[in-house]
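The complex appears here without one of its protein chains, the remainder shown in place.
Chain IDs A and B follow the sequence of writing; residue 1 opens each chain.
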Amino acid sequence: MSEPLLKLDRISTGYGDLTVLRDIFLTVAAGEVLCITGRNGVGKTTLMRLISGVLPPQSGSIAMNGQDIAPLEPHARQHIGLSYAPQDSVTFAPLTLRENLTLHHKDHSLDRYQGLFRRFPRIEERLGQVAGTLSGGERKILAFCRVMAEGGSLLCLDEPTEGVQPENISHMAEEIRAAAEAGRGIVVVEQNLSLIEQAADRVIVIDHGEIVHQTRNGPDMRAEILEKLKV
Amino acid sequence: MDRRNFLKTTIGALAASQIASPTWAQGKPLKLGFLIPKSGPAGIFGPSSETTTAMAIEEINASGGILGRQVEALFGDAGGAPSDTVQAAQRLWRRDGVDALIGQHDSASREAVAAMLRGQLTYVYTPVNEGGYCHTNTYSLGETPDQQLAPVIPYLAKEHGLKKWYLIGNDYVWPRGTNAAAKTYIAETGGEIVGEEYHPFTVDNFDTSLTRIRESGADAVLITLVGGASVTFNRAFASFGLDKQAIRLGTLIEENTLAGIGEANSNRMYSTAGYFDALDTPAALAFRKTYYDRFGADAPVLNTLGEGCYEGAMALRAMFEAAGSTETDAVAAAANGVSYTGPRGTTTLSEGFAASDIYLATAKGAVFEIVQRFEKVAPGNACTNG
Partner (left out) sequence: MQEAIVFSLNVSYGIISLALLVLGLAIIFGLLGVLNMAHGELVAIGAYTAWAVQSAGLPLLLALPVAAVAAGAIGWLMEITIIRHLYRRPFDTLLATWGISILLREAIKLCFGLEYKSVIEPVGGSITILGADYPTYRIWLMVAVVLGFVGLFLWYRRSHAGTRVRAMVANPMLASAVGIETAKLARRAFVLGAASAGLAGCLMAPLIRIDPYMGVDYLLSSFFVLVVGGLGSLQGVFIGSGVIGGAETAASTILGGTGGYVTVLVISILFLWLKPGGLYARR
């Protein structure tokens, strides 16, 4: 493996004059699940916005498979294989679930979702409803399904388990593992330790806009993270 | 410089080059200021006014000019509000130093221009007008309601058995003056007025008026709408099938308006004026031939308003030459009784107005056909504004 799937090198970003993230260095390899955790408001979502292209970097570089993607807008990053589910406004509320799942696929086919529908039957039951009628957790599942079936090589999920029932969190973890085994790289911003334990290969802890800890998934991980999350 | 000005300058230059002769080079040219509508609802009368004016200037210069001086035409736009026309008149008078103004525009602008001039400049007003006014050194050549309606209303009433008249016009002095005169003549035929309404120039939906006309049971509609408004009204009138219910009589439905109305919408429509393109008197035929030979078959169609501009220039020549001067007082002293020959035949000025033959025409498709001639109808002017 010459180049990692995703590489952020000493990157900083923020809003206007405000710098939220400083000198972030991280890589994600194909087939790897990287979880990013930290307390609220430390810059996790900002990092996801940076990776997906919603927010431009202030300095540093960002590359996918060795290609500089800093100049690419979100839609262009999607076209080269980056699939992204944001933290908020994860669906098109006035559109039906079917439209939410198919509008970006030329063939309008739901075939690619059959496996996911078996895991999350409620989505399939409600295909004709508009997404605005779903609960918060259900919207998260809808967005999760959309990203998992999008066909990208790099999947970015921002707090996918927010409001989601525990058994569905386990289903999500299984899907994430399966995608990693299929060779995708996955970045998950997550505060739910059970998903991290079930799905992660590596974990990064962010605090005050900087990476404060890195660890691999293992028996001591939960304790390490909890230690870092203390004030 | 817009296209039209460019065109005008070109026409002017052509005209000048044709008659360039050293004997006229001496002395300053005599300047005539023409106020004609180049915008707004009356803008459709503009192009033909420009060509007839150019033709009049060419003819006058070719026959020796006025008082031995070459004549030059200058133009101002009179298509907007009266205040804009006054400004255009002031520019022609004060800046360009014209020797006389010739106005082919609405009556509201005429009142404003006359008030501004206060008799200090000879002012010839050429189009149809409501009559009943007089201003020092202002001469009106166009037809008054007395001329247009006194013979025509009884004629049509008898012909069609008309009893119920509906009056519709734009909201200013000429339509109101015309309708005031019309009421007298209608009453004399035993007819009644079943409706009367006035619209702003910008009106473009007559649905309500047409409903009222239908409900009123009118069998005749007298139209004093101008230009674009008249076109819109007459089209809607016919397309709502009202042409079957009532005849239409217009005192300013000339050839351009008729062309706009279109042959599909001109059924049972009459127009009254002193001049039509279809007129077949020797004077009119000669004028017509010269005009279309000069400007081509595609030239703006001849009509009473364009013809008026030509007559305005001819009338001024007669007045200036009778006075032997362009001074307003000398002209005023000489003007009464001055005759000149134009497309309407020989016209004689009297008390600032002109007696004229009047014609009633009916639309046959998109052209007029003369129905009846009424000879030497007096303008019936009586000063009501002192």
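Operating definition for what follows: a residue touches a chain if its C-beta (ideal position, glycine included) is under 8 Å from a C-beta of that chain, and two chains touch if they have at least 3 such contacts.
None of these values were measured; they are calculated from a predicted model.
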Counting the whole assembly, list the visible chains that the omitted chain makes contact with.
A, B
Which residue from B:81, B:108 or B:203 sits in contact with the chain not drawn here?
B:203
Just name the one of A:90, A:116 or A:205 that touches the chain not displayed here.
A:90
Touching the absent chain when the full complex is considered, from B:260, B:274, B:312 or B:379:
B:260
Please identify, in ascending order, the residues of subunit B that touch the omitted chain?
2-4, 37-41, 43-44, 46, 77, 79, 197, 199, 202-205, 207-208, 211, 214-215, 227-229, 231-232, 235-236, 238-242, 244, 260, 262, 264-265
Give me the subunit A residues in contact with the hidden chain, please.
52, 54, 73-76, 78-79, 84-86, 89-95, 99, 103-104, 108, 146, 150
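Everything that follows uses one rule, which is that only the chains that are shown with their structure count from here on.
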With centres defined as the mean C-alpha position, give me the subunit A-subunit B separation in Å.
80
